[in-house]
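A single protein chain has been removed from this complex, and every other one stays in its place.
As written, the chains take the letters A, B and C, and residue 1 is the first residue of each chain.
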Amino acid sequence: MPETRYVRAINDALKEEMERDPKVFVAGEDVAIAGGSFSATRGLYEQFGKERVVDTPIAESSIVGLAIGAALTGLRPVVEIMFNDFVTCAMDQIVNQAAKIKYMFGGKPKLPLVIRMPAGAGMNAGPQHSQSLEAWFTHIPGLKVIMPSTVYDAKGLLKSAIRDDNPIIFIENKILYSLKGDVPEGDYTIPIGVGEIKREGRDVTIVATSQMVHKALKAAQTLSAEKIEAEVIDPRTLSPLDKNLIIDSVKKTGRLVIAYEAVKFCGYGAEIAAIVSEEAFRFLKAPIKRVAAPFTPIPFSKPLEQFYLPKDTDIIQAVKEVVAN
Amino acid sequence: MPETRYVRAINDALKEEMERDPKVFVAGEDVAIAGGSFSATRGLYEQFGKERVVDTPIAESSIVGLAIGAALTGLRPVVEIMFNDFVTCAMDQIVNQAAKIKYMFGGKPKLPLVIRMPAGAGMNAGPQHSQSLEAWFTHIPGLKVIMPSTVYDAKGLLKSAIRDDNPIIFIENKILYSLKGDVPEGDYTIPIGVGEIKREGRDVTIVATSQMVHKALKAAQTLSAEKIEAEVIDPRTLSPLDKNLIIDSVKKTGRLVIAYEAVKFCGYGAEIAAIVSEEAFRFLKAPIKRVAAPFTPIPFSKPLEQFYLPKDTDIIQAVKEVVAN
Amino acid sequence: MELTKEDMVKLFTTMLTIRRFEEKVSELFLGGKIPGFIHLGIGQEAVAAGCCFPLKKEDYIANTHRGHGQCIAKGADIKILMAEIFGKATGYCKGKGGSMHLASLDLGILGANGIVAGGIPIAVGAAFSAKYRKSDQVVACFFGDGATGEGAFYESLNLASILKLPIIFVCENNHWAEFSPQSTHMDIEKVAQKALAFGNIKGETIDGNDVITVHNAMVKAIERARRGEGPTLLECNTTRYRGHYEGDPQKYRPKDDLESAKSNDAIERFKTFLLEKNIVTSKNIEDIEGEIKPKIDEAVKFAEESPLPLPEETLKDVYS
Partner (left out) sequence: MELTKEDMVKLFTTMLTIRRFEEKVSELFLGGKIPGFIHLGIGQEAVAAGCCFPLKKEDYIANTHRGHGQCIAKGADIKILMAEIFGKATGYCKGKGGSMHLASLDLGILGANGIVAGGIPIAVGAAFSAKYRKSDQVVACFFGDGATGEGAFYESLNLASILKLPIIFVCENNHWAEFSPQSTHMDIEKVAQKALAFGNIKGETIDGNDVITVHNAMVKAIERARRGEGPTLLECNTTRYRGHYEGDPQKYRPKDDLESAKSNDAIERFKTFLLEKNIVTSKNIEDIEGEIKPKIDEAVKFAEESPLPLPEETLKDVYS
């Protein structure tokens, strides 16, 4: 399998889906001539032309509106919000419109659209360019929320997202863009709503998302040397969630650590904890632990941002606590 | 203590705080001449004039921006977003600006502003006029989130909110607006961050918010006839949360039911469940249960909206399940 | 496209149908038969009828909370419409949307909208799609004067202008937004002036209570759109008779404002015109009334007799 980078996998998925289906188009700020702020749309403009790769004004609400209107009338838009943080400018269109149109119009309309956006800290980009706001979207019925952690998953899930008939929030990760990984040649997809055990283990379940999957895997390796075998699960699709994958793992391990990069309080991991404490309570041998960001905006300065970010060592510590318990 | 209505308590709090402090002003859509869509600002325009009670265009972003700029420069704005759902149009100003200004500017600025908005279903107002989006705001450091359930709390907490130096999301409830309750004459405040045991009990802890507090109390009464004594806790302030009040109660009862009107998945109650499963796990005798709305938009038609809304009977059932366990 | 006599009778019939439909809705709402919030366009019928008449079936509209009229003018079946307003399973949205969320993609109705200006970006998306698909379709995007307060309105005009999309932005300027007069929302008199902020948008202000004027202006705007010359911002001055929603006693409204509105009744004016030009006789008018009434009654009967959706319906239709 050839190796490529995460951002390149995104790029390939877009390219292949655009080749496959003339209804697919791409729009957003600087996605065409410049090929995207993080190069995710590079080359598409040259290949598909300005009709299908559209540079828009800086106007997130109308970028999403463009996608909704186009999806309602037979196209399959893939739009980019340059940073997760800027989606704050488009929440009405996403939440009151895209998410609800099918339902409030009685079920008939299909709304095949994808809204891509990179989240995450670690680039010293400061408080308005580093957030992870996935928990907002997972709380909204009508949206699907995907957050791939690997190169393979990024490509396969984006292809599935583009072929899906629902509005999809596709959350990439800025730091992962440069990650390398193998992807098969040719077409493949990954089903939406199916998580993956990224590492098997019997002593503790670690559910991790996006960048934290890699930190969890690193932590698991370290722990293994101490004879603690962690099972690492990446839900990949946050909504709908592959709940049973997690519950089954907890039934086996009896212990749960949840790792996510967003602010801990009311973050996505709270839902995982809640589900497990509702549905697998009798199997839990120890308190659940969450490893996530503290309750502060994301600071600019290096030592602060480093302090802010949840780390593999935090996961190790959490695992040791629940295993000791 | 004289009896009044919830909406009147809000109105009185506004009036008294405006009398107390000339820096306090009110702005929003139809808040002045019309006295507010739900009459929460009635009479203020007549008493304080157009300088201090400002009708704005329909422009939620700039209404919040108005509050931020004014708060940064010495005033104490209280702005209204007509329905919780419309706050989707102002998320950048609230989340990227208001919530982060103090922090990202190094701690010096104070940002004393209150954003009031009514949430909740039950009026057949349909999918875009009935949501409960509090979990978005509680996930954002820098905001305080208050959601009062009683007439007394509404007045006392709004006064505290207006006197607080931080940006505050003050979530009222459309159905509760007509609720009657006693309030003392004269000035009183309720500290932000302090929850309340609305009913004592030894068998199960029910944590409920806003309208669900009343359903929880009703459920508790029914359960009492069956010799199940529920303790009903209203956090009142969702962020910061009075965590220990809940943990201490769970330590006593060993059982927890969480009731909130929002969509269950990734709702505020998930955080309560997560905290308890992290910090009071050893005291839990049964799985935690959440009673909340299903994963759908809020339908218009009466039987559907009724089906949608979490009910006191749902709480009763959940309690019975955890007590039997 | 010159209006034939037949066309004019059709237009009149549409306007009168909207009026009688909404009068009935008002009556039923005040009688407790209809739940939720109801916003009526009584007094504004000429805009809906005049703008939708020159649209083809494949063309799109996007409208607002005050949206019954445009739906009827775009070809909605008033039985199914009434059923939706009642929240019945037989309604356009199976009772899930209600008055504020009427939609029928088959008829090109992209949806009424409960969010002020919320439909405008979507309408632009549909216009983009029409251009992309080279389908020759156009979009009529309705909104009120108050919607010009929202950023989404301007963003949408800008985008449509830059991309020269086939869209007509129809401002139904009834000079009120909820309980506030136009002056609360803007400090210019003519919404059409806002077109000047964008390059390819043609702004025009017309008498929105004169259905023929509305029709003719719309024909020109549609032609312009189909020629690929870009959007038009068509401001139709009109009059709201009822409160913002049913049940609103309009205490805030100066008496003469309402009176002068009523003396400018679009239907009365058109009727006088049709009679004066000998296009119809009084008898014809009576006949039209006579045809509409049973249809409205039938719609009410249909709605009343239709089943409510089953509670479990709540859980369906969230995803495709």
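We adopt the following convention: a residue touches a chain if its C-beta (ideal position, glycine included) is under 8 Å from a C-beta of that chain, and two chains touch if they have at least 3 such contacts.
These numbers come from a predicted model, not from an experiment.
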Contacting the left-out chain in the complete assembly, out of B:Y6, B:F25 or B:Y177: B:F25
Contact residue for the chain not shown (choose from C:F37, C:F142, C:W176 or C:F198): C:F198
Which of B:S62, B:Q128, B:Q211 or B:T296 contacts the chain that the document leaves out: B:S62
Given C:M15, C:A152, C:I168 or C:A266, the one touching the chain that is not displayed: C:A152
Positions on subunit B contacted by the hidden chain, ascending: 25, 51-52, 54, 56-57, 59, 61-62, 64-75, 77, 92-93, 96-97, 101-112, 141-142, 144, 164-166
For subunit A, residues in touch with the removed chain: 29-30, 33-34, 37, 55-62, 85-86, 88-89, 123-129, 294-297, 299-304, 306-308
Residue ranges of subunit C at the interface with the undisplayed chain: 148-155, 158, 161-162, 183-188, 193-194, 196-200
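Here is the rule we go by: only the chains that are shown with their structure count from here on.
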Chains in simultaneous contact with subunit B and subunit C: A
Chain centre separation (subunit B, subunit C; CA means) in Å: 36
Distance between chain centroids, defined by C-alpha means - subunit A, subunit B (Å): 30
Where subunit A and subunit C are represented by their mean Cα positions, the distance between them in whole Å: 40
Multi-chain contact residues (two or more partners), subunit A: 92, 96, 103-104, 141-142
Residues within subunit C bordering two or more other chains: 93, 95-97, 101, 113-115, 118, 151-152, 318
